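Removed: one protein chain of the complex. Kept in place: all other protein chains.
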Amino acid sequence: MPMLVDLLGSQIVRTVMLGAALVGAVSGMVGVFAVLRRQSLLSDTISHAALPGVCLGFLLAGERDLTTIMLVALLTAMAAALSVLAIGRLTPLKTDAQLGIVLSVYFAVGVVLLSHIQAQGGGARAGITTFLFGQAAALSAQDLWVLGGVFAVATLFFVVLWKEIKLATFDPIAAAALGLPVRALELGLTVLLALTIVAGIQLVGVVLMVAVLIAPAVAARQWIGNLGAMTILAMGIGGLVGAGGALLSATGRGLATGPIVVLLASAVVLVSILAAPRRGVVWQALSAQLQRWRISGDRVLLAMDRLAAAHHDPDYPSEKGMLDTMLGRPLPGVMRRLEGQGLVRPVVHDPESSPHWVLTPAGRRRAEALRRTGHGPD
Amino acid sequence: MAGSADLHEPGFALHVEDLTVRYGSSIALWDIDLDVPPGRLVAIVGPNGSGKSTLLKSVMGLLRPVAGHIRIFGEPISRARSRVAYVHQRAEVDWDFPATVLEVVTMGLYRRIGWLRPVRKAHRQAALEALAEVGMEAFATRQIGQLSGGQQQRVFIARALIQQADLVLLDEPLAGVDAVSEDIILSLLRSLRDRGKSVVVVHHDLSTVRRRFDWMVLLNRRLIAQGEMRDVYTPANLKAAYGGQMAVFDAADADDPARSGRVGGQV
Partner (left out) sequence: MLAALFDSIPAMIVLTGVLVGAAAALPGVFLVLRGNAMLTDAISHSIVFGVIMVWLLTRELSGPVQLIGAGLTGVLTVALTEALTRTGLVKTDAAIGLVFSMLFATGILLIGIFARQVHLHADTILLGEIGFVWMRTTPVLGVAVPVSMVMLGVVLVLNLVFVVLFWKELKLATFDPALAAALGLAPAALHYTLLTLTSVTAVAAFDAVGPVLFIAFVIVPPATALLMTRRLALIVPLAAALSTIACVSGYFLAVHWNVAIGGMMATMTGVLFVMVLSMRALKRQLQHRRPVPGNPAPWP
């Protein structure tokens, strides 16, 4: 514990954590729209395609200068996005192939440039490979200004154009019909996506950047259905995960930051998918169970009675799947209870092998009484 | 081998009982009972989203129903695959796929050829003959993407013909098809019927259904009516299928979305 306090007291660690929080927050914000626009794999392509830009920027600047590196990486990232568009326009290849080609070839060019830089030797070697997996410790105080600038640009973009972006994302055709410049908005979002990616790769690395973009958005969506609140939550999750990952990376014997941030983010996604109210897997399982308990025997009898009437056959064998469909999901317990009361009887309905039941004379009388009194179950 | 003792309703080309299909919480088909006698040209008619395609997919075992059973000449689909051919909607495949017209028609034989056995000359010959029946033999070596919509449909029909099935199911074979193709397809379907085969067609056009088919199934997620065309094609039945919402359940159940307004969705 005292070690943690020492760490937090350190200027370097605070710088790194603030930078990581900024990157996480921007990623959460921009990622919401990447996920909603189904651009997760495009994001992955763009971030892999930033590698040649990083290397070129490094060669141009002759050192690890974040501004130059980011600018050139932004150029290759945008070139990659345009290449995807161009391949789609010029060939009948499917989206997946377009993305795969651009991702792997741009990355390959990056690998070639990377090896060229490494062959030059010197201090350059150590600096450049950290862009593969990210190294938060390499962040300097000046870099914070750059990351802060990206955060400001993104925030401004969304605040000013919020309702237009919302409509163009949800229903681009309606947006175009209203005369909104959908193309320009999409271009703006893509530039912002590329900018966010190049801002993040120093911290997370080109390979894992996609997870930092989409994980906060996916997690936030499970808790909130409102776009604005969801975006803010995604920013919060991204910021916390980024800062936490940077801190762990600083304590953890120089482990790469990217993987740690991604594992934290994955954990948040997992918890959200399991536990979020209403949507979460656990919640849904519990409420389904609750519904099963709530189904009264009377409703089952009435449903069977109605099926029998529809088939003009008082001995109509009701199949489990049909009763399921009418009632939600009947617990086998309900049927067993009714069976114990002598109201239904299991039968085999040739040639099917699934469970079927018929009303016994007692069950039929009871259903008839329920029908006459007109008071439905529940 | 299936003894005759295993057969269930073998007198019908297609027998459907209590069929219920659900996509998530929406009901696509509810409690369908259907019997198609052999040697008929059957139209399945109903509004959009009434479960017509779902019905064919269920027959082919491509969907898992929640209830009910289906028999083809008395047998479940797993044992009747060689007796039934299925032509799905044209838009469901990638027409840019690198294959020739002849290759696509030959695909109908892949089950009969069997695993690990290559396509032989005799198979290609059979495919050419099937192509001749639909008037497309001149296109055998064309890439499928170069065909018009009607020609694509005729290739699909040839692929079904080559299977020499006793029951042929077709999903919207006349949608977006030129007049020449339409005539060829219709006369082929008639000649299949005249040879004692059963042909079941999902059809979208109410105005032409009466002249072209002799048996009709009216569907709107429930079965509205089935039988000889003259008995089923009545204003009352058509209104029941097309006019207003269907009500499977009564108002007492309106509290559950699966059972009230949102019953069924687009298929």
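For clarity, chains are labelled A and B in written order, and residue numbers in each chain start from 1.
The rule is short, and it goes like this: a contact is a pair of C-beta atoms (placed from the backbone, for glycine too) under 8 Å apart; a residue touches a chain by one contact, two chains touch by 3 or more.
This is a predicted model, so every value here is computed, not measured.
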item	value
Sole contact to the chain not displayed, among A:S10, A:S115 or A:S287	A:S115
Given A:I12, A:L71, A:I87 or A:A138, the one touching the chain that is not displayed	A:I87
Missing-partner contacts on chain B, residue numbers	24, 57, 60-62, 78, 81, 86, 88, 92-94, 97-100, 103-104, 107-108, 110-111, 113, 115-116, 118-119, 143, 145, 159
Residues of chain A (touch criterion as defined above) contacting the omitted chain	35, 38-41, 43-44, 48, 87, 90-91, 93-97, 99-101, 103-105, 107-116, 119, 129, 132-133, 207-208, 210-211, 214-215, 217-218, 221-222, 255-256, 258-260, 262-263, 266, 269, 273, 279, 281
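Throughout what follows, only the chains that are shown with their structure count from here on.
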item	value
Distance from chain B to chain A - Cα centre to Cα centre, in angstrom	39
Sites on chain A touched by chain B in the complex	92, 306-307, 310, 319-322, 324-326, 328, 350-352, 354, 376, 378
In the complex, chain B residues that touch chain A	8, 18, 20, 22, 27, 30-31, 65-69, 71, 76, 96, 249-250, 252-253, 255-256, 258-259
